[in-house]
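A single protein chain has been omitted from the complex, and every remaining protein chain is retained in its original position.
First chain written, first letter: the chains are A and B, and each begins at residue 1.
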Amino acid sequence: MAFDQQKVLLFGVAAAVRLLLFTAFPSLPNLLTGRVEISTPVTSFKRLQEGVFLYTHNVSPYDGGVFHQAPLLLPLFSLLPNPAFHPFATNLLYTVVDLLGANALMQIAESWQSAAPRLFKSSRKDLRWSSIAIGAGFLFNPFTITTCIARPTSALTNLFILISMAKASQGAGATFVLALSFASYLAMHPILLFPPLLLLCYDARATKTKSTPPLLTFAVVHVLALAAALGGLLYLSALLMGSWEFLAATYGVRLLLPDLTPNVGLWWYFFTEMFDSFREFFLGVFWLHVVSYVPGLTIRLRKQPLFVATTLTGIFAVFTPYPSIADGTLYLSLVPLFRHLFPLMRYTFLASSTILYASFIGPAFYYLWIYAGSGNANFFYAITLVWSLGLSVIVGDSLYAALRDELDVERPELRGKEVKRI
Amino acid sequence: MALISTLLALRRDPRILKLPPYLSALCILVGVVWLLVLPLNEYSRNTYVSENALLPGQVHTYFTGSEHNIFRAYRHEVAALVDTSVQERTQRLGDIFRSSNLKVATQKYEYHASGRNISNQNVYAILHGPRADATEAIVLIGAWRNMADEVNHSGVALVLTLARYFKRWSLWSKDIIFLVSGDSTSGPQAWVDAYHDSYSPASIEPLSIKSGALQGAVAIDYPAGPWGHRYDKLHVVYDGVNGQLPNLDLFNTAVSIASGQMGIGCTLQRMWKHDDSYQERLQTMLRGMISQGLGHASGPHSSFIPYHVDAITLQTVGNGWHDEMSLGRTVESLFRSLNNLLEHLHQSFFFYLLMQANRFVSIGTYLPSAMLIAVNFTITSIALWVQSGRGVSTPNPASATPKASPDSKTSKPDSMTAAEKSGAIALIPTTSLAITERKLFLPLAFILASHFLGLLPLYIFNNTSEPYLGLAFNTITAVTTSLPVLTALLLSKFLCPTEQETTLIQCFSLLLLGMYLSALATLNFSLSFLVGIFASPLTFVRSLAPQTPPTTQSPQIPPSFVSKNRKSLSATMVILLVLLNPLVVIRAATLYWGATIVEVLVQAAEGWHVWGLWTQVVVWLVWWPAWFAGSVVVAGGLFA
Partner (left out) sequence: MMAHTFTLLLTLFLASCTIGEHTSNWAVLVSTSRFWFNYRHLANVLSLYRTVKRLGIPDSQIILMLPDDMACNPRNAFPGTVYNNADRALDLYGDNIEVDYRGYEVTVENFIRLLTDRVSEDMPRSKRLLTDDRSNILVYMTGHGGNEFLKFQDAEEISAFDLADAFEQMWEKKRYHEMLFMIDTCQANTMYSKFYSPNILATGSSEIDQSSYSHHADNDVGVAVIDRYTYYNLEFLETQVRDPTSKLTMGDLFDSYDEEKIHSHPGVRYDLFPGGEDAARSRLVMDFFGNVQNVEVEGGIRRNETVWQEELAAIERMIVEAKRRHNETVNTRPQPQHVVEEAEVADAKRSLRKEGAVRVDEESGWTKQIVGAAALLGCAGVWAAGSWFESL
C-alpha cells in the first residue's frame, strides 16, 4: 500500500503546514481576511462572523446589509467555538475542507475522464501526472494556502464543486446532484456547471454500465433531482431564518452587485463609473456574457465535458461579479488534470509570469492606493486586469490546445502543421 | 494574421537568442544614464507649493523679545534635567507644560532588540484650538536626545517656549500636540503607534489623552547647550521609515518659509555646501536614494510617515548668525501655514528625488530607470526560458515545426513529408514530446528552497544579541560564500541537473527578481534601483556546461575560448559573484562609510522589532536568493 502511504504523507504534510501557519502566526488569518483579493463581500469570514453574531443574538443576520452568505452556514459556524478566542476548531474545519477538496481532485484524476472520456481518446492520453502530484499541486499552491488561512466561505464552495466533479466523473448521479446543489446554494454561479457535469456523469455512467441509457430521461431525472435538492435547501433556510428575505440579501447581492468593494474581478470598477440609468442594462449584458459560455462550450466540446467544466471555472474566476483568488486557485488546480494538453499550449510561460507578477504588484498597488494614499484606484484596477488577462490567456490557450488535440485525433495527417485561420 | 505568422517564424530564428543579453545590457545602461541625467536642468524642476491653502510665509511672526527670555530660562531648566532620572525629567517637563495651562500626559515604553533594552518615557501636551472642533491635530516634536545621541537642549526648550507662546493665540483651527520623546527613533514610534492604537501593550503604554487625526508633524533638532549656539543653516530631514516620504508640499513650505521669510539657508542630505553644480546635485540625489533605500529612521519625524502623517525634522547645522528665535519664528510660520490646511496634504508629490532645496524630479520622470533595471532581468529570464525549450535544438511542438532530426537547426521540408506519409502517428509524438518537455520540478524546488534558506539569516540577525552579532556576521559571510560552490558540487554529485534544468533555475530566479524589483520600484524606488544594480551581473553570468551549444554562450566571449577555458572562466565568474554577495557588499559599504558592522546590524534589528523596517526582508528574500541561485548555476560549471 505504498500509494496510500504517499497519500497519507501528503495529507499529513499539507495539514501540518496549514495548522502550523495558523498557530505560528496568529495574526495572519485576520490580516488575510481583510485582503480584498481573498475576501469578497459575499465570502468574507469577517462578515460571516458578524452574521453569526447577529444570528446567535436573535437578530436577523441580513439586517444591516453586511452579511450576504447562505443561511445554512450560520448554524454550522455557530456550533463552532468563537474563532476570536478558540480558533482551533475553525482552523481545523478549513484544513479538513482543503484535504477533502484534494481528495476529490485526486478522485477526478484517477477517473481519467480528463484525457480519455468515453467519446474521445486523446492521442497523448498517456501523458499525465499522478493523482498524488495533482493533489499536491492543489494543496501546496500558495493561493490555496492563503485562501485556507483567510477562511472565506469560497473554500467550501470550491470543495463542493470539486466533489460534484469527482462524483460526476465516477458516474455517481445522486451525490453529484447533491454536491452541485450545495455549491450552487452557497455561491449561485456553480449551477452553470450543471450542463457539462451532467454530460460527464452520463458518459461516466455509460462507461461503467457499458450501456447508453436515453440521454433525455437521464437529464430530466437529474434536473428534477437538482431542483428538488435546491428547493429543499432553500426551504430549510427559510425555516431556519423564519422568512424568505435571505434570498434578496444573498443571491440578490450576487446578481445585482450593490456592494462595490474592490476585488480581483472586472465588475466593480466598471460599475463604480456607471451611470445609474445604464446599470440594469450592463448587469444584464455582463451576466449574459458569463452564461453564454456554458451552452457554447458544452456543445462544441461535447466529447470532453470535464474540460468544459474546468474551463468554466476559469471563466467564473474572471467574469463573475465577486471573484477572488479562491476561484482562480480552483481553476489552476484543475488545469494540471489536462497534462496531455500542455505540449500544445503556447503561452504557459507568459500566462504564469503574468499571474505571478499580478499577484505581487497587486498588493503593492493596493497598498499605494489605500494606505500610502499616493496611488489611486486605477493602479489596482490595472493589476486586476493583468490578473484576469493571465487567467484568460490560460483559458484561451488551453481551449486552443483542446481543439487542436481533437483535430489531431480526427485528422492525423495534420499533426504538427501550423494552423491558419481561413 | 500574416504579421503573426511572420513573428512566429521570427521566433524560431536562432539569431533571436543572441539578442537578449545586448537588450538587457542596453536596459541597464539606459537605466543608469537616465538617473545620471536627472540633475540636469532639462529633466528636473523647481519646487513649488501646489496646495493653495498653505500660503507659506504670509504672516508676521511675533516670536521675539520677551519670549527670548523665557526661552533662555527654559534652556537652563532643561540643562538642569540632563543628569536626572527619566522619571524626574518627565515630571519636570510635564510641570512646565502644565504651567502653560496645557493638558499633559506621559507614556512609558520598553523595547528589546539585539539583547538590548530600549526603555524611556515620552511626555506630551495638547493645546486645544480655542475655536477648533478637535478633529485634527499637528505635532511639534523635540526629542530629548537627537540622532547623534546629544541632549537636544535648545530643541526641547524651544518646544516648551513655543507651547507657552502658541497657547496665547486664538487662531488655531487644529489642536497642537507638543511631544518631548525620550529618544529620536523608538520614542516617537511608540507614541505614534499608541496614538493610532496599533501597538503591543507589552512594550508600550497607551496614551491617556488624544486629539484628532494628525495632519502633520515637525521635529526640532537643536542640540545647542545652555549657553546657546548660533547656527548657519537648517538641515531639513525628510526620509521616513521604509523610504516613504512626506508630501513635497510640506518640505517646500518649510524651505520657502526658512529661506524666503526668515533668510535661513536650507540644506538636505548632509550636503553642507551646495553650489548647485551638476556634481553636487547628483551627489545630493544619490545620498537621498541611499538613505531612502536603507529605509531607516532618519529622525524623530520618520515614524510618523508610515501612518500617512507628513513630517519633517528641522536640524540646525554649522556656525552662523541665526539664533534660536529665528528657528522659533520659522516653526511659528510653518505652523500658521499648516493651520491653514483644509484637508490632508495631497496636492503635491509623495514620490520624488530632491537634488537641492528647491529642485526635484517626480516619480514619472525617474521611475523608468528602476523599471528598466528590473525589466532587464525579465528579458533575460524570458530568453532563458526560450533557450531552455530548445536546448537540444528541438522546437516547441506547438509552434508546429516539423519534427526533424535533433541536430538540424532549420526545418527540412522532406523530413516533414516523410512523417506525413509514414502514418506512424503513435511513434512520432512520443519522441517529440520526450524531447521538448521542460523538467520543472528541480528548478522550482531549488528556487523555493533558496528563498526559505534566506529566512535563516533574517531570523539570526534579528534575534542575536549584540555581543555575538559580529561573529554571526562573519560566520554567515563565510557560509554564504562557500555555500554556492558546495551546493553546486552536491547537486552535480547527486541530482546531476541537466543543462536545461540549470538554465531554468537561472530563468526562474531572474524572473522572480525582475518581478520583486518592479513591484518594489513602486514602493521604494531607491531600494529597488540599488538592489537591481548590485544584482545586474546575474543577468550576464551563465553556466558554462560542456555541452553548451554555440548559440547560448555569453556574447562577449568567442566560442573556442570558452570551450578551452571553461573551468577558469567559471572560477572567475564565481569569484566575481562572491564579491557581489550581499554580505560582502554590506561589509564593503560599512567600510566605505566608516561605520561598524555591529552598529548597522543593531540598527537593523531595532528597525525590525520597533519601526517595522522591511529592508532586511528585501535583502534576504529578494536579493540573496537571486544571488545564491546565480552563483550555484555558475559554480555548476566547475563540476560539470
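We take it that contacts are C-beta pairs under 8 Å (C-beta built on N, C-alpha and C of every residue); 3 or more make two chains touch, one makes a residue touch a chain.
Predicted, not measured: the structure shown is a model, and the values here were computed from it.
Visitor: In the full complex, which of A:6, A:175, A:207 or A:392 touches the chain missing from this view?
Guide: A:175
Visitor: Return the single residue from B:59, B:73 or B:386 that touches the missing chain.
Guide: Looking across B:59, B:73 or B:386, the contact with the absent chain belongs to B:59.
Visitor: Determine which one of A:6, A:30 or A:78 touches the chain that has been left out.
Guide: A:78
Visitor: Looking at the full complex, which residue from B:29, B:171 or B:478 touches the chain that isn't shown here?
Guide: B:171
Visitor: Can you list where chain B touches the absent chain?
Guide: Contact residues on chain B toward the absent chain are 52-53, 55, 58-60, 129-132, 169-173, 336, 339-340, 342.
Visitor: Mind listing the chain A residues that contact the chain we can't see here?
Guide: Residues of chain A in touch with the missing chain: 55-59, 72, 74-76, 78-79, 172-175, 177-178, 182, 229, 232-233, 236, 239-240.
Keep in mind that, in the parts below, only the chains that are shown with their structure count from here on.
Visitor: Between chain A and chain B, tell me the centre distance in angstrom, where each centre is the average of that chain's C-alpha atoms.
Guide: 38
Visitor: Which stretch or stretches of chain B touch chain A in the complex?
Guide: 1, 5, 8, 244, 308, 344, 346, 350-351, 378, 382, 385, 396-403, 416, 419-420, 423, 425-426, 428-429, 432-433, 436-437, 511-512, 515-516, 518-520, 522-523
Visitor: Chain B touches which residues of chain A in the complex?
Guide: Residue list for chain A touching chain B: 123-124, 127, 343-346, 349, 353, 356-357, 360-361, 364-365, 367-368, 371-375, 401, 412-413, 415-421.
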